[in-house]
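Our next item is subunit A:
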Amino acid sequence: MELLVVLLVPALSAILCVLPIGGGLAALSTVVGCLAVFLISIHVALTTITRGHVIAFPGWISCDSFGALILLLVAFVGLTTSIFSLGYIRRVVPQEREGKKRRYYARFNLFLLSMLAVPAFSHLALVWIAVELTTLLSVFLVSFEDTSEALEAAWKYVVLTCMGAALALVGILILYWGMKIAGRGDFTWSGLIVASPDIPGPFLQTAFLFILVGFGTKVGLVPVHTWLPDAHSQAPSPVCALLSGIETTTVLYTIIRLLPALQGLSHGPGSWLMAAGLASAGTAAFLLLQVKDYKRLFAFSTVEHMGIIMFAAGIGGTSAYYGANLQMVAHSVTKAFCFLAAGSTLLVVGHREIASVKGLIRVSRPAALALLTGSLAIAGAPPFAVFLGEFSILKAGIQSGQEIPTVALAAFIVIGFCGVMYHVNRMVFGPPDEEEAKVRLPGSVLVALGISAIPVFLLGGYVPGILEEMLRLAAASLGR
Partner candidate 1 sequence: MTEKILFNVVQVLVVMLVSPLVKGVLNRLKEAVQSKRGPSIFQPYRDIWKLFHKDEVISDSATWIFRLTPYVVFITPVFVALLIPVLTGYPLFFAFMGDMLGGGFILALGGFFATLAAVDAANPYGAMGASRTRMVGFLAEPVFMIVFFTVSFVAGSTIPYIVHKHWVNPPDNFFEPSHVLLMLAFLMLIIAEAGRLPVDNPSGHFELAMIDESKGLEYSGRGAALMKWGASMKFLVLVCIYLNVVVTPWGLAQGESLGELLLAIPLVFLKVFVFVVVLVVIESSLAKLRLFRITEFLGGAFITSVAAMITRLLEG
Partner candidate 2 sequence: MTDLQANTELLTKLNGLAAGLFLLTAFGMIAMRQVLACLKLFVWQSILLAASATILGFQHSSVHLFVVAVITVGTKSILIPWLLVRLVSQEAYARREISQVLNIPTSLLLGMALVILAYFASSPLLGASQDPFVRMNLPVGTAGVLLGAYAVVVRREAVPQVIGLLAMENGSFLAGICIAPDLPIIAELAAAFDVLIIALVMGLLTRRIRERTGMTVVGKLASLKED
């Protein structure tokens, strides 16, 4: 039942948002809705730890601890971005454009709904539809600023990801056919695992490749990543946080969930995932060096991290899965924080060019600090969460005997680190061109930055027992 409530709340807030009453109702209902979703998600997560799963409709809507982990992530990032949106949208959209604000919040809620649906659904056909909807419901958020660049980004985004979804649909249908041949089980994640030994190998192989390429487009795998830096840089910053922080993660989750069903294959999916991951991480690391736009910088960093997670999932084995899941969590919260920081910077300086931002620390201390911490955290500096995830992935890689690719991955991570820090250093420090007046950030932006910074710091030193347990369960569910 909780899952239904999780899905209904954003739908309800979306309806409230479009109602033309009151100025603050849309924003208020969004924040309250997100808070409610977050609290219920915590409840769902706790329930999955004790009972294993939460079921709303057997065979259709249910989630286990892995799903609950993603649900929790989506809910958390949704909460922080909704708070951030309050201040951001008030600054960006002129006061008199009430309708535009309402549309923003309505779309925000619908987008959140589609992302919550991905882990909450367990029937594969519905999961596909939810993934497709995450694209379709976020297109107008990407094109929100209505510039020709934003429209171009939105067009690329929708065309490429819909192409991917159509390919993935073939994969899903082949899996369904395989299940029918195997002759048992629901067409759900767990049913798939149960039936997988009886599904002929070529079916699993072909379906996996279709889904990898199809959903890989949405995750931002090289070479079908081209839309990602565009969309993730042109959208309004809170939307970027959603796109980069959790949309990619939820889709990646659907790919990784297939893994336990594929373990009987002679040519396992591991090498595919490792190759795709390494290619993405490598390409993105080098592209990071040449970016001119600081939101693009973080977008490329997303491509890199998706590659890293995919690599970890490809290594296989419980410790690698644990690392992959930890990295997923760490990346989501950190990247969302980074984009919120980038959004604050944008509010302060007014443009996205790296070269013309200098001495940010003298203009706005909170924005500069957030940007610096965010960059250090996402680049993988030691006391932060991403470092922990990357470290455990590299360790698992060495332990499983994949020395050469692991070393290559480590090299890419270092290059990525240099790329991110080189640009951000120049932005934050250095003498400003002329003495600029200090700019104050809205209170809600500061609050959002504060809340989203908590897990970034916290997870670096210590993983709470509950989260630890969820990560362990999720890793175990992947290992079959």
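Candidate entries met the following condition: all candidates are chains of the complex that A comes from, given by their letters.
Here, a contact is a pair of C-beta atoms (placed from the backbone, for glycine too) under 8 Å apart; a residue touches a chain by one contact, two chains touch by 3 or more; residues count from 1.
This is a predicted model, so every value here is computed, not measured.
When the candidates 1 or 2 are screened for touch with subunit A in this complex, the one that qualifies is 2. Within the complex formed with candidate 2, the residues of subunit A that make contact are 123, 125-126, 129, 132-133, 136, 139-140, 143, 146-149, 151-156, 158-159, 162-163, 166-167, 169-170, 173-174, 176-177, 180-181, 200, 202-203, 205-206, 229-230, 233-234, 287, 290-292.
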